[in-house]
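Let me give you the structure first, and then I'll get to my questions.
Only a single protein chain was left out; the remaining protein chains are all shown in position.
Right after this comes chain A.
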Amino acid sequence: MAANTMAAALAASLPAPQAAPAPATPSYEAIPASMAKVIDTEGEIPIKNIQLDGLVVSKIIKHGRDMASASSSVPAYGLLLGLDLDGTLEVSNCFAMPNSSDEDERTGKAAARYQSAMLRSLKEVQSDDSIVGFYQSTTLGAFFSQTLVDSLAAQRDRLRRGGVVVVHARGNAAFRAFRLTPSFIDAYKRKKFNTQSLIQHRLTFSSILEEVPLVIRTNALMNALIGTFTEATQEPYEDPAGSVIPTLAVPQSSLPPSFSGLDLEPPSYISSNLERIGEGLDDYKTEENNVSYLLRQITRERARADAYVQKRREENAARISAGLAPLPEEDVSRLFKIPAEPSRLDSMLLLGQLDSHAKTLENLASSQLVKTFASRV
């Protein structure tokens, strides 16, 4: 990039800066000389990565936590606000959407009113007010759902940049950003999820979403504040007798590390995770039965239609050899109702859910293994 080389040239021409007494040399973000190249007015620069503000991180975690403590199975759902700059989607703020379980309410009028009122208010205090995507919390890693895909697809139509979803797993501070893959969007637009279309678009559950790299950034003020939290606050204290008690502790910070990860007790959610996998398998089995039932029906109808056509042809051949005019070949599709091929989207999403549940479980099991062996020695 031109700006980088220019900055380098400038830096070379300047006298070497004096060694700062500060223990950590601050790094400054390079500001490009001209914004013309990086501001994307035409929507041409593709989004390469996503940058989450520290504020957004803490808000999403809090929301996910609140929803979890409300013991509802509804995931926390909210909108992300921000701007895109030179291929980086900067998410600078977010707000929670009212808790509603079904799709109707989420896209309904009340939600729309809420959203526009919120955006207007945010604009008044100079916040970013353009929606760039949404976030959703997950339990035990499964985030594939019809709602998620539908919301993403709906946002894609409305937003300039296409929507992104940031998925937050409760428990760990795990954030991942996704967007729909072009091939899925293509299939979704045509509302076709039959076999032909799946093969054509090479769709499996893993190719519905593509992951976008995620970066978390904090602003200078936040850095300063967190810096003071984690800074040493404890001084060696004196006991009443006057002698200084030696302390083994390194200066205590306001954010003491957590050692809960070392608990040998397997977390209670292992069993619920297993249960979910069981349920998921059941669901998938039911879905599969439905699909194969429909497929059998299709084959049966098709066989009947083929037999009919065959018969008519033979008859015609007989008539021609007898010197009669052949009967017209009728449109078989009118005589036989061949049902449309079933949509594979549901089973695909179920598989995706199963996969992510199993992945979480695998992760859990591996850390358990490590701990088990550690406790033996």
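Rule of thumb we're sticking to: a residue touches a chain if its C-beta (ideal position, glycine included) is under 8 Å from a C-beta of that chain, and two chains touch if they have at least 3 such contacts; residues count from 1.
Convention: contacts and distances are computed from a predicted model.
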{"item": "Hidden chain of the complex, named as in its UniProt record, picked from \"mannose-1-phosphate guanylyltransferase\", \"Eukaryotic translation initiation factor 3 subunit F\", \"Exosome complex component MTR3\" or \"Cytoplasmic tRNA 2-thiolation protein 1\"", "value": "\"Eukaryotic translation initiation factor 3 subunit F\""}
{"item": "Option from A:272, A:290, A:310 or A:367 whose C-beta touches the chain left out", "value": "A:367"}
{"item": "Residue touching the undisplayed chain, where the options are A:47, A:148 or A:198", "value": "A:198"}
{"item": "Residues of chain A (touch criterion as defined above) contacting the omitted chain", "value": "24, 27, 49, 51, 53-55, 57-59, 61-62, 65-66, 68-69, 92-93, 95-99, 114, 117-118, 121, 124-127, 169-176, 195-196, 198-199, 202, 204-206, 213-219, 221-230, 233, 245-246, 248, 250, 254-255, 257-262, 266, 270, 274, 277, 281, 295, 298-299, 341, 344, 347-348, 351, 354-355, 357-359, 361-372, 374-376"}
